[in-house]
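Just one protein chain is left out here, and the rest sit where they should.
A and B label the chains in the order they appear, each numbered from 1.
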Amino acid sequence: MSNQRIFSVETRGQGLYEFTDGVRRFVSKNSIESGLLTLFVRHTSCSILIQENADPSVQYDLDKFLSKLIPDGRHPSMNWLTHTQEGPDDMPAHIKSALLPTSISIPIMEGELVLGTWQGLYLFEHRRAAMTRQIAAHISG
Amino acid sequence: MSNQRIFSVETRGQGLYEFTDGVRRFVSKNSIESGLLTLFVRHTSCSILIQENADPSVQYDLDKFLSKLIPDGRHPSMNWLTHTQEGPDDMPAHIKSALLPTSISIPIMEGELVLGTWQGLYLFEHRRAAMTRQIAAHISG
Partner (left out) sequence: MSNQRIFSVETRGQGLYEFTDGVRRFVSKNSIESGLLTLFVRHTSCSILIQENADPSVQYDLDKFLSKLIPDGRHPSMNWLTHTQEGPDDMPAHIKSALLPTSISIPIMEGELVLGTWQGLYLFEHRRAAMTRQIAAHISG
């Protein structure tokens, strides 16, 4: 079993897409007792994020807060943007990707990710159009 | 000496709690010349952060800025929140935890963390109630 792989996540608009289960299976197949999992997203207009997976209202409010903080390019408060030729959601997506994680590392202890009880792994899509997003995963000893 | 452990930090309200010394001792006991330390916080309503440890006013201003940017749920500007049943400080805590680090990796060179002169390691608590927070630490070669 390789200690590396690429995860693909299909997105259909802004918001959080959970992929915890696939990552847990990848870790489990590696049969490593003690190690470190690193995830890295290969894009600059989406993010990876650990958030609460118990109540969907957390994800809803988080997405809404970020869109208030960094509105779409058509919002009057964003009329100073110069990078507009890829669509009004592109530059706000780059800003969100700067503020949220591009890589996350999680220790593996006793064969399992040390994620807390309520922690889930998400691809956070910042673009409106449907996208195929790649997340590179690596397990170190 | 194991290359993994869980640090516990007791918090009593919002703000930064330094735990640099415990981490330095853990690295020192591992007697590794060259490696990588990773820290991972097992919660979605607090963060880990590297900040200046020389002047406490830095931590005070940082905390204040974040609370202006993401006010408590009782503030009129936050009346759109839907995730409110765990208290008015819960959803703002989740938002802060999305914007600040969940994991940090620091190279170990010549047996020591390469932290800069003024860099300290902090648990950044975003909830008001007293909490016990867990940070998983892993050293790779």
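Going forward, a contact is a pair of C-beta atoms (placed from the backbone, for glycine too) under 8 Å apart; a residue touches a chain by one contact, two chains touch by 3 or more.
As the structure is a computational prediction, the values presented were derived from the model and not from experiment.
Annotation: of B:18, B:52 or B:86, B:52 touches the absent chain (contact as defined above). Between the chain not shown and the residues B:45, B:97 or B:140, the one that touches is B:140. With the whole complex as reference, residues 34-36, 49-52, 55, 57-58, 60-62, 64-66, 69, 99-101, 104-107, 109, 114-116, 118-119, 140-141 of chain B touch the missing chain.
Taking the whole complex into account, chain A touches the unshown chain at residues 3-4, 6, 38, 40, 42-44, 69-70, 80-83, 91, 94-95, 97-99, 101-103, 105, 134, 136-138, 140-141.
Criterion: only the chains that are shown with their structure count from here on.
With centres set at the average Cα position, the gap from chain A to chain B is 20 Å.
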